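Let's look at chain A:
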Amino acid sequence: MGEKLLMTGNEACGEAAIRAGCRFFFAYPITPQNELLEYMARRLPEVNGVFLQSESELAAISMVYGASAAGKRVMTASSACGIALMQEGISYLAASQLPCVIVDVTRAGPGLGRIAPSQSDYRQATRGGGDGDYNVIVLGPASVQEMADLTFLAFDLADKYRNPVMILADGMLGQMMEPVILPDPLNLDKLPMKPWALTGAKNRRRNLILAAPYTDEELIALNEELNRKYRAIKAREQLWENIYMEDAEIVVVAFGTSSRIATEAVENARREGIKVGMIRPVSLWPFPEKAFKGMDTSVKVYLVVEMNNGQMIEDVLLSVPDKSIVYHVGKGGGWRPTPRLIYEEIIKLWRRRLTI
Partner candidate 1 sequence: MKRFTRPRSMTDEMVPYCPGCGHGIAIRLIGEAIDELGIQGETIGIAPVGCAVRSWRLYRIDMMQAPHGRGPAVATGLKRALPEKIIFSYQGDGDSAAIGLAELIHAALRCEKITVFMVNNAIYGATGGQMAPTTLIGQYSTSYPEGRDPGLVGYPVKMAELIANVSRNSYSARVAVNNAKNVLSAKKAIVKAFRTQLNKLGFSFVEILSPCPTGWKMTPVESLNWIEKEMIPEYPLGEYSTPKNL
Partner candidate 2 sequence: MKGKPLKAVKVSFDPERCKGCGYCSFVCPKHVIGFSENFNSRGFHYAFLNDPEKCIGCGFCALMCPDIAIRIEVINKD
């Protein structure tokens, strides 16, 4: 492990990608992702990599599709409405079982929206997002350190499962500076072998990368294969963090930026003797159902904190034990909660807990 550096989240993400062996980056400018694009523009030529500013997000993700088919570690980045344009290519990457990393430095929507940090892309990220039955692995960092660590992990997961992986951040995580210890660079010669890659059919049979097989039966078989893969990912790759959960009677659920704010509120409430804990999902797809399944049945009350109108709450509702009561605090459009607001919500629930 290297020394401690002070970096923005966007820079830490870019540098971690390069250390994970990413040498190809295709993207279209959009705020608040631009620092990542500019970091890659500066750094990739230094490591004999390729940075290319595309004419659109549609083209960027298609370039990713091509470089990934060639067997390379490749990344793109965008934000909200730009990610929406990329869904065409993401669906193709998922169908073709090609690895890549996509960074969504989310801005508030819908439509053009504004550049304030938001978590309103939760559904777009975790529900597949494009056409057809597929999922991308989605990781939700909550610090600059995790912008680096989860990006590094994302490349391994992408190659392991031959599937796109998305980093779901926001403008706050992208632009704030924090100390970070970067992962050691990987040796490019030791990256996973990709015998399926397109490299020219010299002295071997041809390789084909197909999003759409030729017959109805083959497409059903592909969907079954994808489904088996997604079930394996669900079983193996759930990530979350428990905070003050040992004796908790009220559980706050929050990810990313809102989890940082919620953590402060939970700590303040703990100082008052309130038995409140927190589950912080780190993998957003697969959603960490296991964090809830083993729950002590004395926990009945959940408070989901999100910077949106209520998206992750759907996954929480699907994961909590029967008879749980789930509250939501959140707004879309770039609204941010304060520790005070969440603290007050916790106090309200604590006072009412015996009558709930």
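Quick notes on this structure:
Following the convention adopted for this analysis, a residue touches a chain if its C-beta (ideal position, glycine included) is under 8 Å from a C-beta of that chain, and two chains touch if they have at least 3 such contacts; residues count from 1.
Quick note on selection: all candidates are chains of the complex that A comes from, given by their letters.
These numbers were taken from a predicted model, which means no experiment stands behind them.
Among the chains 1 or 2 offered as candidates, the one in contact with chain A in this complex is candidate 1.
Interface residues of chain A, counted against candidate 1 in their complex, comprise 24, 26, 50, 52, 54-56, 58-60, 62-72, 74, 88-89, 92, 96, 198-203, 206-212, 214.
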